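Quick one: the structure is below, and I'll ask about it shortly.
With one protein chain held back, the other chains of the complex are shown just where they sit.
Presenting chain A:
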């Protein structure tokens, strides 16, 4: 048996993660995805298990806020949904889901989710309550060996 190659990477930055690019953008200082060492460390401290939940919620909000206007609006939701389902839902379904999300979580009735709305919603999520199990917004180091 011969080991041909070894790959060590973060689950967070795995090619399949739909929010890979977005995470890099949010944590980089220039907003383009080019990260300095400090940015990198920041990312780890936010994504570590010991990071406080509010912090995670805040950064999750940033990540889902694709156009960085500090609100998650409908276009952000559509983008998120299409990334999550790999465009397998029909337009009608996407529209319906987005409407439902805004209907559920928008507390101040402005048709988009502010950070407050988002936090209010996400701290009640079962995945969020037990971070350890579900890996919501955490990372894992993956070692891949090709033989």
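We take it that contacts are C-beta pairs under 8 Å (C-beta built on N, C-alpha and C of every residue); 3 or more make two chains touch, one makes a residue touch a chain; residues count from 1.
The working rule: contacts and distances are computed from a predicted model.
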Of the listed "Calcineurin B homologous protein 3", "Phosphatidylinositol glycan anchor biosynthesis, class F", "Transmembrane channel-like protein" or "37S ribosomal protein S9, mitochondrial", the name UniProt assigns to the chain that isn't shown is "Transmembrane channel-like protein"
Contacts from chain A to the absent chain lie at residues 9-12, 14-19, 27-29, 31, 38-39, 41-42, 45, 47-52, 54-55, 58-60, 64, 68, 70, 77, 80-81, 84-86, 88-89, 93, 96-97, 100-101, 104-105, 107-110, 114-116, 118, 121-122, 124-128, 132-140, 142, 144
